[in-house]
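A single protein chain has been removed from this complex, and every other one stays in its place.
For clarity, chains are labelled A, B and C in written order, and residue numbers in each chain start from 1.
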Amino acid sequence: MSLEPQSLASRTAAAVDAEPWMAIAFLAASVVGVAAFVTVLGLVLIYAERKIAAHFQCRVGPYRVGPHGTLQAVADAIKLLLKEDVVPAGADRLLHILAPVLSFAGMVLCIVALPLGPHAQVVDLDIGVLYVAAVAGLGVIGILLGGWSSHNKWSLLGAMRAGAQIISYELSAMLALLVAVLFSGTLQLSGIVLAQQEGWWIWRAHGAGVVAFALFVVAGTAEINRTPFDLAEGESELTAGFHTEYSGLRFAFFFLAEFLNLFVVAAMVTTLFLGGWMPLHIGQWAAWNAAMDLLPPGLWFAGKAAAVVFLLMWFRWTFPRLRVDQLMRLEWKVLLPIGFANLFFAAGLVVSGWYFFPTDAAPTAPLPAPAGWPSDGAAP
Amino acid sequence: MGLVTDHLPGALLPLPGGGALLTAIDQVVNWSRANSLWPLTFGTSCCAIEVMMATGAARHDLARFGAEVARPSPRQADLLIIAGTIVKKMAPRLRTLWEQMAEPRYVIATGSCAISGGPFLYHSYTTIRGADEVIPVDVYVPGCPPRPEALLYGLLTLQKMIREGSTLARPGQVRRPVLAALPDGMTLDDVRAEIAALVQETATVDRKAAAAVGAAFAAQDRV
Amino acid sequence: MTAPAPTTLRARLDATPWASPLGTQEYFVNMGPQHPSTHGVLRLVLKLDGETVREVVPVLGYIHRGIEKICEHSNYRQLVHLTDRMDYLSALANNWAVTRVVEKAAGLETNGRIEAIRTLVTELQRIHSHQLWWGVFGMDLGAFTPFFYGFRDREILTDVFERTIGGRLTLNYIQPGGVMHDIHPEFVRDVKAFMAVFRPRLDEYEALLSENVIVQERLRGVGVLSAADAVALGATGPVLRASGVAHDLRKAEPYGLYGQVQFDVPIGSRGDCWDRYAVRMCEMRQSLRIVDQLIDHIPEGKHFLVKPAAKIKVQPGVWYSHLETARGVLGAMLVSTGGEAPYRVHLRTPNFNNLWTVTAMAPGGRVGDLVAILSSLDLVVPDIDR
Partner (left out) sequence: MAADLLPLAGLALSPDALVAAVQLLCPAAQARPDCDRPAVKVTVGDWPELAGRLRAHADLLFDLLETHTAIDWPESGRIELVYLLTSLRRGHHLTVFVDIPRDDPVAPSVCAVWPVAQWQEREVYDLFGVRYADHPDLRRLFLDDDWQGFPLRKDYADAFMLDRPS
């Protein structure tokens, strides 16, 4: 089995060179594929959340619609699609309509760059990590616009909370993410997965990986507005927060984006710290690694992502919500210093090569000089 | 309602087989609406504890029917459960809440207060005599307050009403709740016959039996 | 003395001064009457500066049904069922308050069995009420699971009530002259079974919510109510006790069998949300203690001493009687001019008086604090509005 990753885009690029119409076929296929993937995944996540919540709470959850309630999310989706769509009087109509689309788009743009398996990645960008971090920020624009345009003070309050919260926690998420980038020596998501061929960063990095993992889980939970950081829509405080005035299809977009963001965070955690689709390899133990390879990489990825999703759901159904100033204090006074310290510690580890199974391609090799520069590498 | 639902019947019906297709679509749509009744978190009085909280809680678990997603915003809710007394000051707010809900929306009135004013019917200067004086109600669940099981039955009745009720071609057509509430295999005529039999039975007096019952009561009183 | 001109809410809001040290604008937000954390139809007009609450103006009357007026047109037996619908979470204590004042006014006797049953079921309902409060408190803080745990255990107790009383919530059980039905033969066994289940569950509650660091952060030092303020604003019950005033009518003026049982009155020291939370958690344990002492010693006797059809008549005069419900002091004042119906009934409800402490506690805190404060007051809105 070849684990050499190859994104859909790179495979198609070869085909496009031969047959130009393949470009259109690639576009159409990826649009349909991503749409189907997103829909099915959203329904599964919604069903899983309701069922898991129910079992945490000593009840059975959806049970009557389809066997064990499996069609519950389908019924909800169809109902939401056909529900009346209200734009309140006094709302900024254009922004009101645009906001859920932006929120949804940010999430979909993240998903196309995620390596779900060695051959299951739509686009494999060189700067995948930066790209995901950047487009994930689109979601907050959607939330801010939605709250602003709704002409409702509760919405506005929710949106402002979300804005402050997501932008703050983005910092910690970045710092945690940089640790994995440092160890892997690349910004390419598939490269990061490959760099974990001899072990996942969470255990290979002498503590720095664990700290970064925990940081990223906390900051990620905050970025997707889930309990204990669900201040943006905190039901008991702001009725429904930024989406108070949304109904029908547009609310469904927010709702779906919220659940798929859960997957995006879980997938990022998996990719950066849990080896992505990489089986549990340990160094050069060939027998062990071969045994681990028996499970296909897609299953490895799904299993790890599901475990992280379950962890986040566990948070949600256990913890109460933080207060808005406590939330900020946690970020700026606790997580951020820890993140910085951890980053420097990790940098030290990388430079000294003092971690399990250091790769040969560590940044000790000199970088190639850019074209046109003097060959001795000195700046002109 | 939506762009699609408004224009779909007009576009489909002229086509060959369009009617059958429309019926199939109707069934799917009504199935989804019936099985995804998200209630509004709204309770005014005692009924809120029984029908909103106890029914949603672990033992009775409204989630089994897909109705546990309580939305605090009326825009996202499908079902308004009027749980408790409605007074004059609240009536305009209730109306506003109902108007803010997006179509299709359904209303269940629970408890005597929301049905008729209940214990506060007489000598009260504020109590509205039934929430249906303010907004249209689909299903009434009696009780003071109703047991959670009663609300579940009300919910199932509403689901039946939705499944058998309005179609895309004829929106707004509502199946009457009395018919929807009947168990399977029973028609309104059966009920009428049963009532007639009961009336007949109570109207006929068996003098001998009545005398025996009276004697038994008299004996009890002496003891 | 000059007669003042009555104002309106609009005028009241317009008259509030706008203070904006940063040049930012303060704004009003309506919380309620339909809001998930006002637990009913309480409406609060908040003046906010960003997230900070500057002022809270409660607006009442969204469930004002005129119970006092209806009482004037009811006879002395009919009074009881109306009280079920005020503070429905301590319906039995409400029944008892009105029953006591009618019994006092009409000179009706009770016996040991009646008093023991009344004390027992009222104490059980105090637990019942606090279980619901605990669940809803968790939900207001943003944790949903406590709600389900609270209700899971509450249903066991609801079954106990249902067997003896026949109802689940509005029980209408304690009547002038006795209790509606004698206790069910399985009552004692059921209550013991409940206590065996609930004691470990109470520890589970503590592990899930009390020991959670976020809960402690949210509650400690939030909504501080000094003892002097609590008394001045008329607070009673757990709210008053959390501020450090050991006032509990069960101890101060023992009624029922409270004079014969051992129990402690938990009090707080700082009067913050955490103290109010802790006081109620301790009260559940104390109630279990009371039930424990009484459950095996219910005296024999009749459960109803007045003929069910007998009309109750009261001589002219004024009577007042009060007792401790799960939320504070519930008083019933009865004015009679003779005959079978009261001339005037006034009900002093704990929630009406406890509510106003929020106007002293909330300013300066955040919106999230306000929700915690409201929840720590354990308000039942129909009891405020009557």
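Criterion: a residue touches a chain if its C-beta (ideal position, glycine included) is under 8 Å from a C-beta of that chain, and two chains touch if they have at least 3 such contacts.
Note that the coordinates shown come from a computational prediction; the quantities given were computed from them, not determined experimentally.
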Displayed partners of the chain not shown (whole complex): B, C
Hidden-chain contact residue, picked from the options C:66, C:112 or C:339: C:66
Option from C:163, C:313 or C:346 whose C-beta touches the chain left out: C:346
Option from C:299, C:316 or C:364 whose C-beta touches the chain left out: C:316
Of B:33, B:89, B:105 or B:147, the one touching the omitted chain in the full complex: B:89
Hidden partner chain, residues of chain B it touches: 88-89, 121-126, 129
Where the missing chain touches chain C, by residue: 1-10, 12, 60-61, 64, 66, 68-69, 73, 104-105, 226-228, 231-234, 236, 243-247, 252, 269, 316-320, 322, 329, 331, 333, 335, 343-344, 346, 348, 352-353, 356, 385
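In this text, only the chains that are shown with their structure count from here on.
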Chain contact topology (line, ring, star, complete or other): complete
Inter-centroid spacing, chain C versus chain B (mean Cα positions, whole Å): 31
Touching two or more other chains - residues of chain B: 41, 57-59, 72
Chain C: positions in contact with at least two other chains: 35-36, 147-149, 152
Chain A contact footprint on chain C (complex, rising order): 27, 29, 35-37, 48, 51, 138-145, 147-149, 152, 208-209, 212, 214-215, 217-218, 366-369, 371
Footprint of chain C on chain A - complex, ascending: 53, 56-59, 153-154, 157, 161, 227-228, 230-231, 234-239, 317-326
Chain B to chain C touching residues, read off their complex: 40-46, 48-50, 53-54, 57-59, 72, 74, 84-85, 87, 89-90, 93, 97, 119-120, 122-127, 144-145, 147
